[in-house]
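Please read through the structure below; I'll follow up with questions.
Here the complex is missing one protein chain, while the rest keep their positions.
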Amino acid sequence: MSSVPKALKYSKTHEWVRQDDDMVTIGITDHAQTMLGDLVYVELPEIENSFELGQECAVVESVKAAADIYCPISGEIVEINELLLDNPQLINEDPYGKGWLVRIRPFDNDMSQLLSPEEYSKVVASEAH
Amino acid sequence: MPFIPHTEKDIKDMLSTIGVAKIEDLFDEIPANLRIKELPAIPEGLTEMELARLMRERAEQDLSALCFIGAGAYEHHIPAAVWEVTSRGEFLTAYTPYQAEASQGTLQLLYEYQTMMASLMALDVSNASLYDGASALAEAILMAVRANRQTKSQRILIPQTVHPHYRHVVKTIVGQQGIEIVEVPFDPKTGTTTLAILQKMAGEAAAFVIPQPNFFGALEDVDALTDWAHQQKALVIGVVNPLAMSLLKAPGEWGQTGADIACGEGQPLGVPLASGGPYYGFLCCKKDIVRQLPGRIVGRTVDTDGKQGFVLTLQAREQHIRRAKATSNICTNQGLLVTASTIYMSLMGPKGLKRIAEACYHAAHELREKVKTIPGVEVAFTGPSFHEMVLRLPKPVDAVLDELAKYRIQGGLSLQKTYPQIENGLLVCATETKTSQDINEYVEKLKLALNHASHASHNEKKTVTIKAEGV
Partner (left out) sequence: MLIFEQSQKNRSATVQYPRAISQKMDIPKALLRQDEPLLPEVSELEVVRHYTRLSRKNFSIDTQFYPLGSCTMKYNPRGVHRLAFLEGFLNHHPLSLDSQSQGFMSCTYELQEILKAVTGMKGVSLTPMAGAQGEFAGVAMIRAYHQARGDVARDEIIVPDAAHGTNPASAVQCGYKVKEIPTGADGNINMEALRAAVGPQTAGIMLTNPSTLGVFEQKIKEMSEIVHKAGGLLYYDGANLNAILGKVRPGDMGFDVMHINLHKTFATPHGGGGPGGGPVAVGERLVPYLPIPMVTKQGGTYRWLTEEDCPDTIGRLSAFMGNGGIILRALMYARLLGKQGMHRVAEFATLNANYILAKLRTAGFTPAYPTRRASHEFIITLKQEAKELHITALDVAKRLLDYGFHAPTMYFPLLVPECLLIEPTETESKQVLDRFVDAMVQILQEAKDNPDLLRSAPHTLPVKRLDEVKAARELDLVYRAC
């Protein structure tokens, strides 16, 4: 069973969101990285680009699949995890830690679209059937 | 039954296993009103012997004694070993190497090809080939638009010294995506693209295309053009003759930092003329934009025992995974032609390839010096050229070519439709296959043709019938 940390919020499309003061950090969940398999490439957005909720903001690739990352919250990119460019496996090894993707300055603090850990766990469980 | 091995007994046994009475029953899910019974327009089948006779008759109609046409497809000596080995069933009848373990032959060969082509272009990486030179240029342009992070411009500068058919193909393919193609005129004296002309076209552009040698056979000032383009934030795409790159400076070496992408027609490297195809397009680039490189790419890796092996890699960019978001819809490489080319380049080696390029240069040079002696014939452009040149004839070119055809000589390509500004322009080519006798023969017959053509009615346009058959 994949891990779903209690301190985070989630999207139906398998991104996680962590609030750090006035920024949020975004990554993909343990479940998502397991489904994709060994990641081989990550395409990250440029800093200062803005994204709307649900807009594609990054791409992660494994050998057999490529997945778009949908921005789980509207905002401006303030930092990207450059370590991933040479070490995409960090996402597999530590999806909630060293494998983070981008930091965003949100346009507003509306997190109402996001799921709680319990709700997200149900999404994962329903996909297993 | 041609190519169907079933005996009567096989058919009976198989139908009974399936549980139907006759083959026809297997089509019972197809609505009856859609079914056809006959194909009256198709002739009866032939035996291989009958087909061979028919095809020999047709092939003989197209035999010519001497061919001096180039224009993007070049006659070269192809060593017998090239197609003997390429025609082995294991190369000829294999499919795309999806099952890597069962395709190590093709995969290793493609890796060797990528190495040779990238090195010939002095660039970091090569894909495993595209359809042909013209479509490779279109893909190179799409790639440049995706890869250029310095500008959001969708403007592409493409000189008129690029093959007219290539420019046409680019418009067909790239034009569907709202990319703006701007053609750059050439200097009427040199037949090349000059900085003076380019100054008038300054401004941001996604890419600038540089042909070498250009369509006229003339050599462009690639260093200056490359540096100018980079100043406009454009990526530089070299569209080059790969054989010539054994002699001429390769795209990766152009200007201060080199061209970013090189592409072109692989045909000169061991592929026969064959009425225009199948050929293959090559596409090479710098390392930092490899993710935007479309088409198949082979990588070296290891198996579970740590032994060297080869696989298709970077496949997540491709249509079968990425579907609507793929870098291109392409799923073919021209594997068989690349097989021939890899064997050809291996046989020739660096020195052989250069020797051929030099021989081409000298044959064309000899031709140039000799035709100049014919009264009224002029070489259209000053400056160095490779194995092709434009002549200006004192008579309408089409009539002269028809005269030459009577001697079974293919005298070159008329530029009347594509470059009307070059009056009576004829593009003519001589490769290493042309001896001094061949060239003398050409010059002799051209003289005769020019004489006779004066009696032919000038500019006799064949009327185009509007309702054509068979379309």
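Each chain gets a letter, A and B, in the order it is written, and its residues are counted from 1.
In this text, a residue touches a chain if its C-beta (ideal position, glycine included) is under 8 Å from a C-beta of that chain, and two chains touch if they have at least 3 such contacts.
Remember, it's a predicted structure, so these values are computed and weren't measured experimentally.
Listed residues B:V184, B:I261 or B:L336: the one in touch with the omitted chain is B:L336.
Only one of B:E378, B:D402, B:E423 or B:E444 touches the chain withheld from this view, namely B:D402.
Touching the missing chain, out of B:L198, B:A259 or B:I297, is residue B:I297. Chain A meets the missing chain through residues 38, 40-41, 61-64, 88-89.
Keep in mind that, in the parts below, only the chains that are shown with their structure count from here on.
Mean C-alpha positions place chain A and chain B at a centre distance of 44 Å. Of all residues in chain B, those touching chain A in their complex are 291, 315-317, 321-322, 325. Those residues of chain A whose C-beta lies close enough to touch chain B in the complex are 40-41, 43, 61-66, 68.
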